[in-house]
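The complex appears here minus one protein chain, its other protein chains still in place.
Showing subunit A:
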Amino acid sequence: MQLIDKNLIAKKRNGRLMTNKILKWLFFLCTLVGLAVLISLIVDTLIDAVGYLDLHFLTSMGSSRIEEAGFYGAIIGSLWLMLVTVPVAIFLSVATALYLEEYAPENRVTEFIKINISNLAGVPSVVFGLLGLAIFVRAMAMGNSVLAAGLTLALMILPVIVVSSQEAIRSVPSTVREASIGMGATKWQTVSRIILPAAIPGIITGIILAISRAIGETAPLVVIGVPTTLLVTPNGFLDSFQAMPMQIYSWVKMPQEEYQYLAAAGIIVLLVILLLMNSAAIFIRNKFSTRY
């Protein structure tokens, strides 16, 4: 008596191998969707932008006349915005990460702070906008200024930088730490001279990625009331300002088709800036990260 029907098994096996092969290609196609979207997004935008993206566009202020409108005010405004957001966010989040990784005792307060930070990361950006509107713009009477918007964005990217800095600090091995303490260094000497320098590439990578998120963020700016047309660049932190994503948004919302081309040109400028920042982050990550 034959217990194993080899023919039947062979027949079934072919079918099973075939399904495996077909689905493998199907999964591969799923992976390609991302690439296809990226290509069509860039090509579509470039085609729209091509007639409008020139030196004039980069050096002129926004204007109600389409052929004169430029992106200069938005670029300068975004720079001003980052001048507030970046130092505030770095100061707050690196200090928080240092505390949580190096100093915090293991108790309920620390646990609560950690849970709070991961929940803060999940709060929609538009809600941060409402916070900025009620607290900074109204209660502290900053108006729709660079300062109000910059602080709002700083709070928004705080959890992102905290988490990435924590990871960077955690990846410094404890042997290095123990060696420093063993040599008689104090805790702060160890933290400031040994741990921070070792963790800095990871921290900077996280910061750059967070900043590139802040630069492209639109919703909180709309909620705070950043003006859509502004013909001057700010002179101080309490001045009103224009920002790249905000200018793009106001152009996209215009009914005339020409504004869509302006928006496309603005998008290309924004994407190039983001791409440069991301490349810088990847470069720093690969170049300076030490493996222990």
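One rule holds in what follows: a residue touches a chain if its C-beta (ideal position, glycine included) is under 8 Å from a C-beta of that chain, and two chains touch if they have at least 3 such contacts; residues count from 1.
Operating definition for what follows: contacts and distances are computed from a predicted model.
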Listed names "NADH-quinone oxidoreductase subunit M", "ABC transporter", "Formate dehydrogenase subunit beta" or "Phosphate transport system permease protein", with the criterion being the UniProt name of the chain not displayed: "Phosphate transport system permease protein"
Contact residue for the chain not shown (choose from A:53, A:98, A:168 or A:204): A:98
Touching the absent chain when the full complex is considered, from A:133, A:230 or A:284: A:133
On subunit A, residues whose C-beta touches the chain left out of the figure: 16-17, 19-20, 23-24, 26-31, 33-35, 37-38, 40-41, 44-45, 48, 91-92, 95-96, 98-100, 103-104, 112-113, 116-120, 122-131, 133-135, 138, 155, 158-159, 162, 184, 186-188, 191, 209, 212-213, 215-219, 222-225, 228, 245, 248-249, 252-253, 260, 263-264, 267, 270-271, 274-275, 278, 282
